[in-house]
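And then chain A:
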Amino acid sequence: MKDPLKDKLTSAFDGIQIQPADRNQISITANKESILSVLSLLKSNGYNHLALISCVDWIEEKRFELVYILSAYMEKDKHFTDMEKTNIILKTSIYREKPQFISAIPIFENAEPYEREIHELYGIHFEGHPRLTPLFLEREYKTPPFRKDFDTRKYVSDVFDPIPFVGKKADKR
Partner candidate 1 sequence: MSLELLLIIAFGGAIVTYLLGKISCRIREGFAVLISLSLVVMIACLYGENGTESIYFHFLGLPLIMRTNMLSWFFAMAVSALGALSVIFSLNYMKNRERTDFYYLMLLMVNASMLGIIFSGDLISFFIFWEMMSWSTFLLISYNRGPAVAAGLKYIIMSIIGSMAMLVGVLSLYATYETLNMATLAELIGSASSGYLLFLLIIFSIAFAIKNALMPLHTWLPAAYAEAPTPFNGVLSGMLTRMGMYGFLLIMYVIVGATRALNLGSGLFKFHYILAWLGAITIVIPTFIAILQDDAKKLLAWSAVGQGGYMIVGIAVGTNLGLSGGIFHTLNHAIYIVLLFMCVGAIQYRTGGERDLNSLGGFIKKMPFTFIGTLLGISGLVGIPLTNGFVSKWLIYKTLILEGYPFLAFAALIGTWGCILYCYKFIHHIFLGQLPGKYQNVQKAPFSMLLPMIILSFAILFFGILPGIPLKIIDTIGTSFGFKSMNVTIWGIASETGTLNTINIFAAVLIVSIIAWLMLKIGPKAVSVAQEDTYAAGAAIPKDKYHYTVDFYNPLYRMITPYLKDFIDAFYMKFAHWIQSLCNGTRRVYTGYVGNYVMYIVLFLALLIFIRLKWSL
Partner candidate 2 sequence: MQMIEMILSPLLALIIGIFFLGLSRKIMARIQWRYGPPITQPVIDVIRLFSQKSVSHGKLFNLGIIFSLAGSLVLVLFLPLAQICPLSGSGGMLVILYMMLLAPLGIALSGGESANPNTSIGISRKFILALGYEVPLLLILLALMTHYKTISIVHIVSIQQNTGWAFVSLPLLLSGIAYVLILPAILGIRPFEVVQASQEISSGPMAEYGGPFLALATIQHALSLFIGIALFVNLFLGGAGNLLIFFLKMLVVFVLVLFVNAALPRLRIEQAVKYLWRWPTLLAFIGMIIVLIVRR
Partner candidate 3 sequence: MDRNQLIKWLKAPAKMGHKYSLHAVYFCTGCGIIEVPPSITARWDAERFGVLPVATPRQANLFLITGYVSVKTLRAIIRTYEQMPEPKYSVGFGSCPINGGMYWDSYNTIKHLDKYIPIDGWIAGCMPRPEAIFVAVTHLWTLIDKDMADGYKRYRDHYQAYRANQEHALGKLEWPPLFSNETKS
């Protein structure tokens, strides 16, 4: 995989770094404008499975880092090629103040739930996403809970502690 695809990538996009992470992973960092085209290029080169989109909140550098993990579906009854063994970790970072990004659904439809989750837990808005409705959480949160500036202790003491005990315990307290 390494050389032909690596050259293709470096030639097509400027500001892209490719370095092998650990055993069979390659981490690519690209700027946010070229993400969609990198994704479609990788998809056409056999990495047709978007395993996961996750997000890391670097609060000191005031940026969110979006991580796309791609891998290749194994061809039916063929021996494992080395391409299928490697995963690609594609990273990009966006500004933390206005968390805005384009949705990857046109290239990978199965990105829809991951982006919904990131929207719910980090508050990043994805254009072109059909339904950014809440996925897991029961209640509304002023600051999305996975952000570093979400103070869980204060939240717990605001929401759960004021609820009184019932019956004998309440009288004792």
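Criterion applied: all candidates are chains of the complex that A comes from, given by their letters.
Here are some notes:
FYI, contacts are C-beta pairs under 8 Å (C-beta built on N, C-alpha and C of every residue); 3 or more make two chains touch, one makes a residue touch a chain; residues count from 1.
Remember, it's a predicted structure, so these values are computed and weren't measured experimentally.
Looking at chain A and the listed options 1, 2 or 3, the chain it touches in this complex is number 3.
Listing the residues of chain A that touch candidate 3 in their complex gives 136-139, 141, 145, 150, 152-153, 155-156, 159-161, 163-170.
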